[in-house]
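Every protein chain but one is kept in place in this view of the complex.
Moving on, here comes chain A:
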Amino acid sequence: MSKAYWRSLSELEDSPEFREKVAQEFPLLAEALTDPRTRRDFLKLAGASLGLLGLASCRWPKETILPFAGQPEGRIPGVPQYFATAMSLFGNALGLLVTSYDGRPIKVEGNPLHPESLGATHLWAQAAVLELYDPDRSRVVVERQAGQRVVSSWENFRQALASSLARPQARGGRGLWVLADGTPSPTRERLRQALSQRFPQASWVDWDPLLNVREAEGLALATGVRAAGKPRLENAGVIASFGADILLRHPSAVANARGFAQRRREGKNRLYVAEPLPTVTGAAADYRLAARPERLLPLLLALARELASSGLALSLPLPAAGELAPEEREFVSRLARDLRQAGREALVLAGESLPAAAHAMVFALNRALGAEGHTVLYFSAPPVQGSLAQLQQALEAGEVALLLILGGNPVVTAPHVPWSSLFSKAEVVRLGLFEDETSRLSRWHLPQAHFLEAWGDLQALTGEYSVVQPLIAPLYEGKTAEEVLALVLGYDSAGYDLVRETFAGLTGGVFQEELWRQTLHDGLWKGEGASPLTLTAKDARWVNELGHAPAAEGLTACLTCDTKVLDGRFANNPWLQELPEPLTKLTWGNAALLAPKTASQLGVRHGELVRVTASGKEVLLPCFVLPGTAENTVGLVAGYGRKAAGRVADNVGVDVLPLFGGSWTTSVRLEPTGKRGDLASTQDQQAIDRIGLEALGHRVGELVREVSASSLAAGLEPVAKGEELRPPMPWKERGFTGEYQWGMVVDLASCIGCGACVVACQAENNIPVVGKKQVQKGRQMHWIRVDRYFAGKPENPKFAFQPMLCQHCENAPCEQVCPVAATVHSEEGLNEMVYNRCVGTRYCSNNCPYKVRRFNFFNYFKDVTPTRKMQFNPEVTVRGRGVMEKCTFCIQRIEKAKIAAHNEHRPLKDGDVVPACAQVCPTQAIVFGNLNDSSSRVAKLFQDPRAYGVLTELNTRPRVLYLAKVTNSEEAS
């Protein structure tokens, strides 16, 4: 080893390229290199490994890289393969189909066979593929000794585990605690049971802020059985939600949204929502009451009383509901009347922030209304063991010898527990995707395998069993929670074997290869299917708890988890950070949400930095004046202000959780600071002035048209009048000769504004993320944006969402003005963008009345890490700097379908081509197809009386039509 080599190495030591190189060759070294504190370790490692290699042969180690001699069956290079897998969120499973190109998963779709997916996914599933390739994911086992971070190995951990297990083992497991994240995995459950057999005194706690624990507790109160409700919105005619965001943040949100939209399109449901902060569910409501969080319980009680007094057989000793405000009274009486009329089509739901007794009440109401079994089914809730409080007590008492944390991030999500002092009293082992805040306080950090790279299994609430199938060998040294449990149990088996054992156990004890393969292929095994529980009501002592609602005084802060990064678990995902929040359209951060009236009372301006103080703690964050927020309520969004999440999330937004101390609401003080906050909104970046608001009010009705459910039932006059869609042209019209004429319909009655289409499009089309500063300048790149409009009074506005994407105008204004003919029309009616030809005058964008074109102001893919590159869709060009881009109607999917049809000597069928946005949409609001085929869905919808175009008076002849929104309030009819 010459000296010169060392000198050059030390020169290189800090360059990013060098690190990248090292990362590829020696992940361990790279890990040591990125942490300056362990430079000494780096030298040790480098010395050792280079020395070994150098001494051996002065060459790189030999690797066998051989081409396939024969082509493996079913594998054609460049042709994607699809694998079924499943993802866990909100304590439920979502079946997925993942597209894999040459061994790289690049895109996630829903599994049509899975009851929670029905072919669609939520936005988190879309973003999961980016999480897999997150360069900040932890790669190595790390041990922390006396504050020193030492890169270790699984072997070291195994030895350490053996010694730290020795004491609990001798005491029947006393002192061994497991803190798991509530993933509904049968294998985990099997191992948990095995653990409790091996260590009878060991304790297990499940903690996940997204689990509907209170619902289960409420049902346990009412019936003695921990159960979970599965809403069947496709059967529900009148839905009442008290603070439950059933369409987005719910274990069955995707299926709920599907069911809701199915009936909404026909005007056959009516949604009542009482909530403190606007949610997409509230935005879809026909009657929405902006209620302070303390008022939800009295409202629910008042509803029960109203129903009981109207003769509903509730037979509960209902306490008094107290005084109701006039609008509350109107809301409750109208709702009670509608629920009675709906009978078994009625459905009442309560949010997780309501106490268990409220959930018991909801159960009682649904049962009395006859809804049980029709609009809601009850299944046994995913087993959630113990509570954080028990763990805290044990830790404080020093009874915990070894704490095993499997996933989750309790240090961030439960800041009311003094973890840092408690962790010093036990040996803490933490398995996590990231070396985050919890890992930094733990003795051991173990890298977790992502669900797309490891074997596992999940069980849906309704009982379907899905195998979590890896799409790729683990990128790093990660292991799953089940594999770590197996280590503790001393099984030493891989995840694959663990899952197969579970599967064998579930399917009758003997492993059935045929069934296993079928399960892998379908993505689920129905088994006998979990049958809905038949619950019997217990005594009604819980009713008394309903009377103890806290008084609604002063200013109340209301906690909500973010609609994008949730509790912060997806904070390091740039797609989700840059996704505009459905209602505020905020990206990259959170804000204190205030009603316009409350803001003016407090003397706070939109965007101003405010200080929120509660019980001695204070946070500084920008204020967002959001119409529809309940008065005297401050909406605080959790999931931000992470300190050790990774390079994307660190210090984005503000952590508001410490204010709450584990509860959902708290009384706060809020004062303006006079300084401007740092908000990045994709819509109304500047607060709109008076004249702007007037114009907006004038236009919304025309842009987002509405029809009432009653007019729909009575036979609707076409919304687009006369020649509106195709105004006459003074010259000969261009004919289109293509065999297929592509068109799209967006149903505004179905669209709930969740934003899944935005993320799906981003994943499919290699759309860059631009970052907070660029969003503030108005340079976000999303090809599809969901415009959000308010209408009516700011205290209780109506909300409207309008997905806006390239309209593929037949008479496209953009095409005419491009000086170099870089955007042209295809014979199939597509407005095509030729990236190679574009010089970037941006004239097309200026002349586009819909402003759906996006410009690469910089080279946004300049610093792409090698892992990130693996996500890119090889069928879509990665655009460089200075080029315009926009929605292509997923032309790569069109061409792929055409090639497949051509090879099968057949024309394309309706449904062969599904763009990414249409495929992901939980409500099937987007329909795409061939207009030349009069039997296609899109061609029929083009003739629908609800169909209209946006800005058709400009004679753009858009190929995207919208279906008018359907509202079902009595005022609208």
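Things to note:
Heads up, the rule we're going with is that a contact is a pair of C-beta atoms (placed from the backbone, for glycine too) under 8 Å apart; a residue touches a chain by one contact, two chains touch by 3 or more; residues count from 1.
Here is the rule we go by: contacts and distances are computed from a predicted model.
Comparing "Phosphoribosylformylglycinamidine synthase subunit PurS", "PadR family transcriptional regulator", "Hydrogenase" or "D-galactarate dehydratase" against the UniProt entry of the hidden chain yields the protein name "Hydrogenase". Touch with the chain that is not drawn comes from one residue among A:Ile76, A:Met729 or A:Val839, which is A:Val839. Residue in contact with the omitted chain (choice from A:Leu191, A:Cys818 or A:Cys917): A:Cys818.
Here one chain is not drawn; of A:Gly490, A:Gly778 or A:Gly911, the residue touching it is A:Gly778. Residue in contact with the omitted chain (choice from A:Glu618, A:Asp684 or A:Glu795): A:Asp684.
Although one chain is hidden here, its contacts on chain A can still be listed: residues 683-686, 688-689, 691-692, 695-696, 698-700, 703, 774, 777-779, 785, 787-789, 802, 804, 813, 816-821, 837-843, 845-847, 849-851, 853-859, 881-884, 950-951, 954.
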